[in-house]
Every structure is written in C-alpha cells, then in structure tokens.
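Removed: one protein chain of the complex. Kept in place: all other protein chains.
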Amino acid sequence: MASDFSIRGVVPPVVVPLRSDRSLDVDAFERHINRLVDAGVAGLFFLGSSGEVAFSTDEHREQVIREAVRIVDHRVPVLAGCIDMETQRVMYHADKVMELGADAIVVTAPFYAIPGPHDVENHFRDIHAHIGAPMFAYDIPVCVHYKLSPEMLVRLGVDGVLAGVKDSSGDDISFRYLCIYNTDAGHPLSVLTGHEIVVDGAYLSGADGSVPGLANIDPDGYVRQWNAYQAGDWETVRSEQDRLARLMRITSVTKGVGGFGAGVGAFKTALHEMGLFPTNQMPMPVEALDGDNVAAIRGVLRQIGLVK
Amino acid sequence: MASDFSIRGVVPPVVVPLRSDRSLDVDAFERHINRLVDAGVAGLFFLGSSGEVAFSTDEHREQVIREAVRIVDHRVPVLAGCIDMETQRVMYHADKVMELGADAIVVTAPFYAIPGPHDVENHFRDIHAHIGAPMFAYDIPVCVHYKLSPEMLVRLGVDGVLAGVKDSSGDDISFRYLCIYNTDAGHPLSVLTGHEIVVDGAYLSGADGSVPGLANIDPDGYVRQWNAYQAGDWETVRSEQDRLARLMRITSVTKGVGGFGAGVGAFKTALHEMGLFPTNQMPMPVEALDGDNVAAIRGVLRQIGLVK
Amino acid sequence: MASDFSIRGVVPPVVVPLRSDRSLDVDAFERHINRLVDAGVAGLFFLGSSGEVAFSTDEHREQVIREAVRIVDHRVPVLAGCIDMETQRVMYHADKVMELGADAIVVTAPFYAIPGPHDVENHFRDIHAHIGAPMFAYDIPVCVHYKLSPEMLVRLGVDGVLAGVKDSSGDDISFRYLCIYNTDAGHPLSVLTGHEIVVDGAYLSGADGSVPGLANIDPDGYVRQWNAYQAGDWETVRSEQDRLARLMRITSVTKGVGGFGAGVGAFKTALHEMGLFPTNQMPMPVEALDGDNVAAIRGVLRQIGLVK
Partner (left out) sequence: MASDFSIRGVVPPVVVPLRSDRSLDVDAFERHINRLVDAGVAGLFFLGSSGEVAFSTDEHREQVIREAVRIVDHRVPVLAGCIDMETQRVMYHADKVMELGADAIVVTAPFYAIPGPHDVENHFRDIHAHIGAPMFAYDIPVCVHYKLSPEMLVRLGVDGVLAGVKDSSGDDISFRYLCIYNTDAGHPLSVLTGHEIVVDGAYLSGADGSVPGLANIDPDGYVRQWNAYQAGDWETVRSEQDRLARLMRITSVTKGVGGFGAGVGAFKTALHEMGLFPTNQMPMPVEALDGDNVAAIRGVLRQIGLVK
C-alpha cells in the first residue's frame, strides 16, 4: 500500500539565481545544479521556500521546473514544490509539474485560512486522489503556522498517500516520534530533516536524509556528513556539523534585515561572493543584501575557508 | 496626492454560494448581491477571506469578479481582493480584476515567507507603481501573521499609495491610533473595521465604515447601525450591536469544528437555513456543517427572529 | 448568591513612588493617593501590574497595603492585588491583605506552570473557599499567558466566587460577550476594563467602570469621561478618549526600551516631570528612563498641557 518512491541522503532545496531584471539566469542555474549533482546529492528539491516559490508567478514556476528537469536529466530525482494556499491551487501546480517531468511533489498544510480539525488530512488525501504522484509532506509551521502531527503523517504513509516528509518544523521531539512511529509502521515514509544546523541529531533520531538550504553553499560538507553517518562514524558526523553550524552564521551576522531576505539573501550573497552566482538579486519586494552585510558574510566564508 | 477614492458605510465581504459540485451558483449569487445592495450597503468586497479567495483557482476568481461586476452594475463600488503570497502574484490578480471592471483592489501584507523590515511597505509601493488603482490595505494578522502599523498605513495614505484600510486585526488600540493619525494627516484613508462584533466601538473611534462578514446574514442591522451613527444616536448603535453580537454566536455554538469551516461555514449554513442559499456547500478540503451543528445554528437564528 | 460587593466608576491601579534606595516614599504615596481620591475615583487598586507587585518582597507588599489602608481611610474601597504563581501563595497574600484592612482581593489565573483544563476554575473556587472575601478576577494574558473565558467568569459570578472582573486582555470581542452574558445572568459581576486607550468602547459595550493605568497621570480626564458616560454624552466620552490616547503616547515615544520599563517607567517619569513624584526610580532590575526618553515624554505632556 505504501508508496514505492523512497529517497536516502542529501536533497538540497535549490536556490534560484536571478538576473538583475529578476528573470531566471538559466546558465547559472545549470552550473549550480551540476555542482550539486556532482557533489553526490540524492535528489534535488525545487520551488521550496528557499527556491522562492512564494515569490513566483505561474510562468516562473513552470520555467524553473522545465529547466530543472532538462538539466538534471534523470541523474537524481526531481522533487517539485507545489506550495499554495489551498487544495485546488495545489492540484493545479501538481498537474503542471508532473506534466513537466518531476518525480515527486512536495506539499505543505493549507495556509492563510485557518484549518479545522479535519481539513489538513483531507487536503493531503484529496490531492493524492487527484494526482497519485509520490508526495512529500512539507512540515514548515514558520511559514504555514500549522504543525503536522507524527501520528497523522505515519497514517498517511501507511495509506500510501505520502511517500515522505520534509520536516522543517524545528521540533526535534516531534521528529523523534515521527521516526519511531514510522519504524513501527514498517518505514513507509522517507523522513528528511530540513533543520540544517542539527542534521546530526536528526540522523541520530533515525532520519533517512536531509534537505539543508545551506547545502547550496557547501554540498560537499553535507555529503561527507551523510557518508560518515552511513559508516557509523559519529565523531565525523558531529564535527562536520559544527563546521556547518559556523558557516550558517552567514544568516545571522547581518544587521537591519530579517526573515527571507536575511536567510535566502545570505545564501545568494555567499554564492555570489564565491563566484558561483553572477548576482545576489532577490525577488520583489525583497532587497538584496549590500554594504557591510556583504562584508560580514564574506568574513564568515573566509573563516571557513570558502573564499580567500 | 492622496487617492480620490473614498467610501463611507457598510461594505459586506460577500460570501459565495456554491453548487454541490463546488461551482459558483450564479443565480444565488445574483440574488444575494441584490439583497445586499437593496439593504443600502456602501460597497461590496469580493474575494476576501469570507469570499473564500484562498480556496479559489484563477478561473474561479475571474468568474466571481466578472459576475459581480455585471450584477452590481455600478450601483455601488466593487472592491476586489487580490490576495496572494507575494508581490508578483498580487500584481497578476490586480491586472485581472481591474480589466474585469473592479473599482478598487484589496491587498494584504505578503505571507508564507517571513518579511524583513522593509518588505511590507515595498510590497504596497511596488503594487501601486505597477497598477495605480485605488488600493485598500487588508490588515488581517490571523491569516498573514503580520500586523500593519498605523504609522505605515497613514504614510502610504499621504503618499497616495493607499485609498483605505480594512482592519480585521482585532487590535482596537492600534485602530484608535490609525483613526487619530489619519485625522491628523487630513484623512487620506477610508478606515473600515472588519471587527463585526464591536463595530460600535470602531465608530466611536472614528471609523469611516465597516466590513462585517455577518452582514451577509443581516445587512439591515448593520445599515441601521450605520444610519444611527450618522444621526448621533449612540443608544441605537450599541443596542443594534448587542443584537448582532448575539447573532454572531452562530459561529461559536457548533462543536468539533474550527477555523474557516466554523466561521464561513456558519454563514453559509445560516443563509441556507434562511432560504437564501440553495446549499451550504464549502470549498475543498472543508466539510459543510451538518447534523447537530446545523440545529444549533438554527436555534440562534430562531432566537434572533431570522427563522421561525 | 452573588457577591454584594460592587463598584462603578474609575478605579486607578496605583503607581508606587520609590526613593532612590528603592524603598517606598510614603509621603509621595500619600499625596498621590489623595490626589486620586480628590479627583473622584470610585476605588483604588493597589499591587497590580502597574503597582509593581511582581517586583515586591512580601514585606514591601505588606507596607504598601498597610499605608494604603491608612491613607485611604475608607473614602473609597481598597482593592489589593494578590498576584502570585499558584493557589497557595495567593491564599497567603489574601490572608495578609484582608488582615490589613483591604476591601477586596484581585487574583489572576495561575501562571508559570501550564494549567490544565480545570485548574483555573479550581484556583478561583479554592481561593474563595479559603477566604470568602470579595474577589476580582484579573484577566491579563500578556502577563499570565492565559485568557479567562466570559462563560467561566459569569459562572463564577453567579456562584458568588467572583464579585467582578478587571479585563486587561485587549480582547474587545470577549469583553462584549462578558458584558452580554453578565447582563443575562442578572449582573452578578462588576465588569471593569483595564484597556486605557479605548475605555469609551468598553463603556459602549456596557462596562461598569475602568482601571486605567494612565489615570495615575490624569485622573480628572477619566472621571470626566465616566461622568459624561453616565449622562449619555457620548461625544464627550469619545473626545476625552482621543485626548487621553494622545497622552498615552508617553509609553511609545521612547526608544531602546520596552515592556514594563517603557510602560510604568513612562508613568513614573511623567509624574516626576509634573512635580508629583520626587523621582522616577524603578524597582530592580529595571532602569529608570533618562536622557532623550525623558525629553520625549516631556514633549507629549507639553502638547497635552500637563507641563509647560
């Protein structure tokens, strides 16, 4: 009954390079994807929160998935975010991305309207009934203001509605129970953590992989960490994590900014400083980081050794 | 510099009748709109939270506004919700509704992605620069998890970016200051409260009107209250409000439900029980109220005298 | 069955003057109390949040109530805050203040430990069973992180457990229902609003009085407003409120401060600038406002005409 789509390893949520007119920079996107695939990732997640899905028109979403599918070319699975307020718009996006060749869809709880006690589970079941594609639940209360319960997630896994979970909830207790209940149910779900600063703890809890935004900057570090985990080398798992936690300070050394602009803004600025993105352009209405904030990020990269 | 679009009085956020297949029931919609206009409302707000904008495909949104513009036929202004996650999608909806003949757009703070300190003001300014139509800011933190500040709203009013505000924040202190600062600035904004249970207090604070979801059920009550306010008859203003607060209990007498399904679900159920809507059908994934919950709502309507 | 203690009118929560060694300045306290009583208040509330109860040792609490009872000398009722984490400590304080001659006690929901579904109601009932004194429930979720429901409050009023409510919740919808249910139950509760910026709206909702911290600065304004309300002169009620809302900006014109230090700190600074308090000393660990912040508060007082 459970989905036969599964995934194990590092699945970066891909950050999108924009030109100064805010259009997709396809060449930079191709180089970025190839760098991630070459690093040994297990899959790529497009149009997630870091992939600025919220800021995207339908046309932009379509271009991102079309190019992603072309560039990835079946080297790893393509997971496509179908993030929108409620069920019907999610179905619309799901139809589109599956037509374009995605391998799985990623869906949050509904948001904007406050859900009642049955709405969230109905939402996932209705979408599964509509499209049948492998589906990951994306648990991201900081954006949708609703926490998915481990009990519901495992129930949906057992029923074949969900193939997996991307847990960006920051709730490591809930994550532990998700792993335990999933194991007890025969492991229907691929359980991935989006919690980039404590991926090591999630592996100890039994995670099947990770979806760290920071892997856009340092995919090798997260792949090394995964390989150490597979080898049972926990000292490397934790020391690699400490190094990555220090790198993650690019998102907190800045001043006078916050939210998405401080987080994904720092990722784009780091990729620009490292020579991998031609700009650090952000989508409307967010301003790109500049001045002292760029210098502060560069300082962190220099400490870690990612720039000179 | 300030917008020359203004509005004073009751502006119901129109609830949408659906057939059992969840398509728009155009005939019931026409009767419902005509009932509201005949009651003496000052405008109609379509595709708000109560107008289930979050649950609507782009095609459904277009149909709602097209039919609304046709039916209203310039008897009162048509305000059209352009609710979406971020700036570019809001611009898309704004272009659509203005092409279809709406008189003004209604826009929330961006949501899903966490905004930085300048993003929200940039959002409204970017949309104004793009379309120039009369724009109302919709302050609804319960849905978008961000509170618009009175200072920013009045600044945007003075600069002609905003024509008004629909305040559904439930923060009556902030509302008081919004009214005071707006007066001090020469009253650039039409300030409307969406706070249906204490509209009387908002009028005392200086509101230019109200946007009560409950006016879908009892438009006459809210229009009588507005007229009493214009006449300085505060005893009628408050006693009418007490009556309407009792009617609003249709949204809290139910059990085992919550959120949008308990709120708009109760409105639709009441309209169905009163013979005005052929069904109480809800959009996917929300279930219509049934059984004891319908009976409890009917009980409230009977106490108020809206059904026998 | 209902308590026979009732109160109608303005009941300031009294701010406490400290010497520079943080001991009670009894002379200034006496002058302050007399000024409030002379203004025509209906009662005085000591050891509330504004009365820095949280910062007080048991000895300091005892001194405050002892001196208050002596100074007030039965001219108006003395309400004494018995604010502490859980039931037994509240009982301890209640015994003390009643021995010292207070007329009624004021009690919040328990805090620190998270309450279960019956704990809050049990708390009030247990305290009533212990002491039997007239008791006001103090609804202040910003401090105790729990909202008292109108249904529970009226039930406790009907049962004689509560004589009244001080509502500082900022939830004007809940307040409206509290007034409606209280009326329906035969008005067992004296319902007072602590919501100083929109007292007018609370009176429109049916409040029996107010507990405005700002009345420490301008008791005459709140008493004039109350008298206008009693006379049905709503235009005076609202214009007086607008004036007081402008005065309340002493709590928001400051910079680099927040919370209690910005709120009660502004009250004490204003009283000092007006020559009524010898210092603006705050309790440990809060720093008194100084420099530009004092100047900004003085600017607001000058605009209102309370200093030259």
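We call the chains A, B and C, going by the order they appear; numbering starts again at 1 in every chain.
Convention: contacts are C-beta pairs under 8 Å (C-beta built on N, C-alpha and C of every residue); 3 or more make two chains touch, one makes a residue touch a chain.
Bear in mind that the values here come from a model prediction, so they are computed numbers and not experimental data.
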Displayed chains contacted by the hidden chain, counting the whole assembly: A, C
Among C:S20, C:N34 or C:N122, the residue in touch with the chain that has been omitted: C:N122
Given A:V106, A:I197 or A:I217, the one touching the chain that is not displayed: A:I197
Hidden-chain contact residue, picked from the options C:L100, C:A262 or C:L301: C:A262
Contact residue for the chain not shown (choose from C:C143, C:V158 or C:L276): C:C143
Footprint left on subunit C by the chain that the document does not show: 49, 52, 54-57, 60, 83-89, 92, 110-119, 122-123, 125-126, 142-145, 256-262, 283-287
Interface residues of subunit A (partner: the chain not displayed): 170-173, 176-177, 180, 195, 197-198, 200-202, 204-206, 232, 234-235, 237-238, 241-242, 245-246
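Rule of thumb we're sticking to: only the chains that are shown with their structure count from here on.
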Arrangement of touching chains [line / ring / star / complete / other]: line
Same or different residue numbers at the subunit B/subunit C copy interface, by half rule: same
Rounded Å distance between subunit A and subunit C, as computed from the means of their C-alpha atoms: 49
Rounded Å distance, subunit B centre to subunit C centre (Cα mean): 35
Interface hub residues of subunit B, defined as touching at least two other chains: none
